[in-house]
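For this view, one protein chain was removed and the others were kept in their places.
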Amino acid sequence: MLPVSLLAIITASFFLFAALPGDIPHAMLGQIATPEAIARLKERLGLDQSVFERFYHYIGDLSHGSLGESYYTGHSVLGEIGSRLPSTLELVIPGLVLAFVLGVGLGAVGGYYDRRAPDKATRGMLTVAQSVPDFLLALILILVFFSTLHWLPGPEGQLSFADTPPPHVTGMYVVDALLAGDFSLAASAARHLVLPVITLGIVYSAAFGRTTRALMGGALNSEFTRFGRACGLSERRLIWNAVVAARTSLLTYAAVLAAGIIGADAIIEIIFAWNGVGQWAVQAMLRQDLPAVEGYVVIVSAITVVIYLLLDLVSSLLDPRIRFDVSHDS
Amino acid sequence: MRTNLLSVRGLTVSYSDQGAAAVRHVSLSLERGEFHGLVGESGSGKSTIARALLGLTDSGAKVIGGNVVLDDLEVLSLSNRRLRRVRGERISYIGQNPFGALHPVFTIERHFELMRRAHRGLLGRAEGRARALALLQQVGIHQPETVIRSYVHQLSGGMAQRIVIALAMFLEPDLVVADEPTTGLDVTIQRQTLDLLTKQARTRNAGLLLITHDLGVVAQYCDTITVLYGGRVMESGPVLDVLTAPRHPYTQGLVSSVPVPGVPLTIRATGKHAVLDEGCPFRERCPLAAPICASEPPVVEIRPRWHSYCHFAAQEP
Partner (left out) sequence: MSVTTLKESLPRARSLVPRDHLGSRAKVALGIGFVGVLILAALFFPLPHSPTATNPEALLESPSRDHWFGTNSVGTDVFSRTIKAAETDLPLALAGTLAALIIGVPLGIWLASSPRWGERWMRFLDAFQALPLLILILALVALSNNQLWMIIVAVAIYAGPVYIRLVRSQVLSLREARFIEAARASGAGPYRLMRYHLLPNVRGVILAQTSLVAAGALLGITALSFLGIGVQPPTASWGSMIALDSSALVEGHWWPVIGPGIAIFLCIVAFNLVADGLREIGEDPPR
């Protein structure tokens, strides 16, 4: 179903964007918009063709691995995305891991102390965390940890102005700095990562925490936990067993979590002046740079599909119920 | 040689969100090797008692009175760590849902291994595995090598319950608490399972507390019986005596409600619910009820080890 809906999203978004009332050539030319200039621009951008013709060309380009050229810079969209993708990944992957661990932890605490004080406390925390928009949280964290306490760097991007980026290997500064042996640079890059990753982690652990609370609550209050307790297993072991029992469902929801984080990442990048794909895409949106926006939607959707497939694969490997479909009776 | 294994005195358990206590002043005792049946309607407190014996309570439930003594161990006052050692090692538990009891993602082998590791020092790794395999064989599983590597969803209900029994016997406990062990099983294998359970207990000279709502099962497998209603003991004593010549109106009603062709019903219970307070819970339905029944029921000893908790117990039925 997923590859199908990927195609559907590409198609739908293409037509949707094309159908939007925004007048692109007008917006791009602004003051100097004379009818001839508009006509020429339209022709150059291919906007004088019908939607279907454009779509046809687009799919054609896509099958050759091209996402077209940006209206704004003229460069290949794929190239622009590719050069910024590692920076985004450097942010999104730790954020996802943090959100997952925090979410499961909070859910486990809530589920274990079902209805008692710690459960209510974690529920309260989750509600508060979900009530604050991510950009606001980011700003507050910056205010506290940078402006007031001076513990962490501010919203200046991946490195301080004084730092020079490491030689490009992966595009992820921390990794590249380590590979180049420059530990202080790696440390600086890592320090710049802290606030944005924490923001993503906190906000999304809240959303995730509700689901995990239900899952963990179910597992921790289930028959097998009670039986384990009756057999003398320690509480710590029981909690771990519950996590293991729920791990497939948790991973499935983690995929939804990943999709959400990819979406939120754009805002975080903008706040922290991070040179990633999200920030680039929002600029493109503001500039009505259609191919860029379209390309972004395609890439992001594709990444999400890959994540889902991966998670599906891992789940089926981990869950014996899926693995051993045929039951054998002795 | 039978020695006193379990002694429960005045056990009282209360649920914090309900006003009344679920279990009140319950006393019973078990000797080593004795099979004791605990019967009662649903809601009479049987499962609560069963779990309390292992120091387990549902969230919201608290033991607010009484004690549970196993040999010389005061179970309820043990630290959590020591209590964990007692569970599985000295008292083990079998529930009614075998599929629920086993972990969905672990192999059977892992179940045994986890239990072995929780009770450090009792069994070595190889020894544990050998004993597990032997136990699986004893409970009637024909290909233990294969089954031990299976997952719970690959097993039938009967097999799962056998494995639960095997796990319950794994560390050679002194007392086995079986809470309606056959309720979740097919009728055709219920008897097999009970035979198996009792045989296993007997070979180890372990005591068995068999909780059930089925009088027939108690009559067939148990030496002694305790009848529970509304959280209190109604009557407790040797199975033959209590079931043939009951000395409590509730037991009488229970026994006579099993229809025997040609024999008219002698007791009729009317009214609605158990009354949960200081008096006898049966008094709303009891044909012999009198004002005195609103006070704490007395313990009337009919014979040593045969007690009835009723003001009118002395009367022969």
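Going in written order, the chains are labelled A and B, and every chain counts its residues from 1.
Following the convention adopted for this analysis, a contact is a pair of C-beta atoms (placed from the backbone, for glycine too) under 8 Å apart; a residue touches a chain by one contact, two chains touch by 3 or more.
Note that the structure is predicted; figures quoted are calculated from it, not measured.
Could you tell which one of A:Thr122, A:Ser188, A:Ser222 or A:Thr304 touches the chain left off the display?
Answer from the full complex: A:Thr304 touches the omitted chain.
Among the options A:Leu20, A:Val97 or A:Ala187, which residue touches the chain absent from this view?
A:Leu20
Quick one: say which of B:Asp186, B:Glu278 or B:Glu301 touches the chain that got left out.
Result: among the candidates, B:Glu278 touches the missing chain.
Mind listing the subunit A residues that contact the chain we can't see here?
The list for subunit A reads 1-2, 4-6, 8-9, 13, 16-17, 20-23, 27, 127, 130-136, 139-140, 142-143, 146-148, 154-155, 255-256, 259-260, 262-264, 266-267, 270-271, 281-282, 285-286, 288, 290, 293, 296-297, 300-301, 304-305, 308.
Throughout what follows, only the chains that are shown with their structure count from here on.
Applying the document's contact rule, which stretches of subunit A touch subunit B when the two form their complex?
114-116, 221-224, 226-234, 237, 241, 244-245, 247, 318-321, 324, 327-330
Spell out the part of subunit B that touches subunit A in their complex, as residue ranges.
51, 54, 56, 59-60, 84-89, 92-93, 95, 97, 100-107, 114-115, 118-119, 141-143, 146-147, 150-151, 153-156, 159, 164, 167
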